[in-house]
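Only one protein chain is missing from this complex, and each of the others stays in its spot.
Now for subunit A:
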Amino acid sequence: MISKKRKIIVNSVVAFFFFVGVIWAAIIVAKPGQMSAREDQWSRIQKEKTITIGLDDTFVPMGFRDKQGKLVGFDIDLAEKVFANLGIKVKWQTIDWSMKETELNTGNIDALWNGYTKTPERAKQVAFSKSYHESNLTLVVNKTSGIHRFSDMTGKTLGIQTGSSAETDLNTHPEILKNYLAGQQAVGYDTFDKAFTDLNAKRLDGLLVDEDYARYYIEHQANPENYALLRGGFKPSEDVVGLRKGDKGLQQAINRELDRLQKNGFIRNLEARWFGPQPDLKKN
């Protein structure tokens, strides 16, 4: 049997170390986070000649993997070009898109460049580059559905991508589309391929999605001619590069390069390559 004395000693020692551990953890948590994330990282990036960019590699046609597993897409081409001009190598890091701002602010990645749209909420946490691409929110419907304008969605079901800027726009301007919907609520999907499956199965009447993505998905459907794209009253969304607030040097360098690539037509060529020709659009 273990003596009473020994029990008391061991129990006190364990309790002591436990409390020391708890206090130590509390001190660490109370301390302000990583200082390095708040400083300008541009000189470090220039010295190392590499930048880590976060992306969601399921995000067609902005950044995704081809059959060989190679990263391709509009944003991949553009970012590679911008940083090649600056003499910096891009290291692409796959992230979970719902964790993007955390990844950026903890310093795991230096930039977000993957169809990242400017919104007021994001502006509180993240610095933006200048906008390099504009896109409209469109409503994708089945041609036979009889839906020709947003008001035709009265009492119908709408699908959106959870956490997307489309969701934010839908909620901040409910008078444009949200108020028409059944239950004034949309159905959230994590990826659009699943939402398209539901649109085809008629479990959804419409799908609110960025025009670039909408065209990509429609092109890959069995019968692309079955769908119609409707533009409504939403303002065009601007794609930007997401950066840490402190990284002014990086922001200026990216803006300078984006300006040049816009002027010399590089971005326009890329748009034609990845988003294809403009399709017919029914104006609302």
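Quick note on the criterion: contacts are C-beta pairs under 8 Å (C-beta built on N, C-alpha and C of every residue); 3 or more make two chains touch, one makes a residue touch a chain; residues count from 1.
In this text, contacts and distances are computed from a predicted model.
> Missing chain, UniProt name, options "ATP synthase gamma chain", "Amino acid ABC transporter permease", "Chemotaxis protein CheX" or "Glycosyltransferase family 2 protein": which is it?
Hidden chain identified via UniProt as "Amino acid ABC transporter permease".
> Decide which residue listed in A:Y132, A:Y180 or A:Y217 touches the omitted chain of the complex.
Considering the complete complex, A:Y217 is the one touching the chain left out.
> May I ask which residue of A:E39, A:E121, A:D193 or A:D259 touches the chain that does not appear here?
Considering all chains, including the one not shown, the answer is A:D193.
> Please identify which residue in A:D57, A:D110 or A:E271 touches the non-displayed chain.
Per the contact definition at the top, the residue touching the missing chain is A:D57.
> Mind listing the subunit A residues that contact the chain we can't see here?
On the side of subunit A, residues 2, 7, 10-11, 14-15, 18, 28-29, 31, 33-34, 54, 57-60, 64-69, 93-96, 98-99, 102-103, 105-108, 191-193, 196-197, 217, 220-221 touch the unshown chain.
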